[in-house]
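With one protein chain held back, the other chains of the complex are shown just where they sit.
Take a look at subunit A:
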Amino acid sequence: MTIGKTSKSWLGRTGAALALTAVATLFNPAGAQTLSVVMASKLTVLDPVLTASHQTRNHGYMIYDTLLATDLDNKIQPQMADKWTISPDGKTYTFTLREGLKFHDGAPVKSEDCIASIQRWAQQDKIGRQVMPLVTEMTPVDDKTFKVVLSKPVDLLTALARPSGLPSFIMPKRVAMTPATQAITDYTGSGPFKFVKAEFQPGVKVVYEKNKDYVPRKEAPSGVAGGKVVNVDRVEWVAMADSMTMVNALTSGEVDYVETVPFDLVPMVKASKGVTVRTLDKLGYQPMYRFNQLQPPFDNKLIRQAAMYAIGQDETLKAQVGDPAYFKTCAAVFGCNLPYSSNKHADMIVPSNIAKAKELLKQAKYDGAPVAILHATDIAMASALPVVMAQELRQAGFNVQLQAMDFMTMLSRRANRDVPAKGGWSIFVTTWHTSEISDPLRNYGISANGEKAWFGWPTVPAIESLRENFLFARTDKERKDIAEQLQDVMLDEGVAVTLGQIVTAAAYSNKLSGVLESPAPVFWNIKKSDAK
């Protein structure tokens, strides 16, 4: 990927690309049952450690497997692991791999592969980066068993099992030895599907074929855990830039499955014959916003609170989603109805209370300092939110500048710590998958260690110490208490403010059966009927 890298001749490459179609025909023998799928976004990066992109994570679940996994009830289940033991002091974890695990090249999965994969993953993953400094030893006991020794007891299982942006996928050791900031080029996994490299067209099509050597677990599938039984020969992810075309293709039978139907088109798809509309990802997404706490006016706690009172979840989510079936208002920073859910300060962030906001602004002697809201118009999941937020803030008396831009510009602008007049900002809005924010370690949006914190750069030492306490907590009760305290401090200080929770609608042909609910779209267990 370096600029200076030399490569083959232009003619050679052109010839190879033009031959792609012929290759595709050869690879798709007549009679092969193919699942044609439109994913929410296109796949361009194939390394699930290099990027936290959801599409790359979904690709990871196709071709790789994980040591542990979470089921639909958020419980940790064995996946590649047959069993594990934890020493009484909580410092030594010993994992034993199940029988029959093989990589796509036929080589058996060994302990050394798992160790190398975990080491690479831990360099990039949020929890991995916090846990790895505590690992004093990670060594194979034999080909099927390895142990992880920690200097302090922490919950390693949760780190390895959660389906966050960077799940801990297991790769062959030779692949996992690639530096974590360098893209892998060998896509050998041990998962239920194989990646068909010859047919990959970035931004156009990704093809997977059934891994016939995969030995599924005996348990029923649940979430990203359990038996991954593949019932189709091929899965093709087709990229579609236009939502209407995607819906037309689904209703006319040209594609079988659409990961996310835009909210405004859901009624149309529901009215179509032969199509099922369902929410498969019950966790969904959490939109949230952060203030730039280095610059006026949000360097003032009272003014932050005024803004939080002014912005109401119901109004913003109605504009973004519309149908209340697909959103819920809730104050839980760590996800609604999840283990660390809390309702603390709901009165400040759930309803819009303009009168209270005005009162606080008066109290804070707000001088009309401009509030620049970064508005990424090309992010479908959050593009309407800043518009409503801006209006509510104006009603409260803020001097708001809503600045429209594309997502990439927003990413750059967000890093600018200056005042809005010098390219800085006051509020930005983003969206996380709920699995990425469901505990204080994973939730990067709550970081509050000043200059080193995530964009917004709040300085709240209590938050950082509570997060550390959470890392070393031994019981669920302890963890819940800490999460509750964190929510209290975070919202009081206006560190990160949730805007509620959104779930999306997937749609698929009635020819399909066995479509699973899961926090990431999965294509095992699906059967496709050939009936017209």
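The definition used in the following text is that a residue touches a chain if its C-beta (ideal position, glycine included) is under 8 Å from a C-beta of that chain, and two chains touch if they have at least 3 such contacts; residues count from 1.
The definition used in the following text is that contacts and distances are computed from a predicted model.
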{"item": "Chain not present in the shown complex, as UniProt names it (candidates \"Protein-export membrane protein SecF\", \"ABC transporter permease subunit\", \"Acyl dehydratase\" or \"Citrate (Pro-3S)-lyase\")", "value": "\"ABC transporter permease subunit\""}
{"item": "Sole residue of A:R413, A:R479 or A:K528 that reaches the chain not shown, by the stated touch rule", "value": "A:R413"}
{"item": "Touching the absent chain when the full complex is considered, from A:S111, A:T260 or A:T430", "value": "A:T430"}
{"item": "Full-complex contact with the absent chain, from A:Q119, A:T145 or A:Q201", "value": "A:Q201"}
{"item": "Contact residue for the chain not shown (choose from A:T85, A:S252, A:T279 or A:S513)", "value": "A:S252"}
{"item": "Hidden-chain contact residue, picked from the options A:D105, A:D378, A:D418 or A:D476", "value": "A:D378"}
{"item": "Absent-chain interface as seen on subunit A, which is shown", "value": "1-10, 13-14, 16-18, 20-22, 25, 42, 44-46, 50-53, 123-124, 126, 129, 165, 179-183, 185, 201-205, 238-242, 244-245, 248-249, 251-252, 254, 378, 405-409, 411-413, 415, 430, 444, 454"}
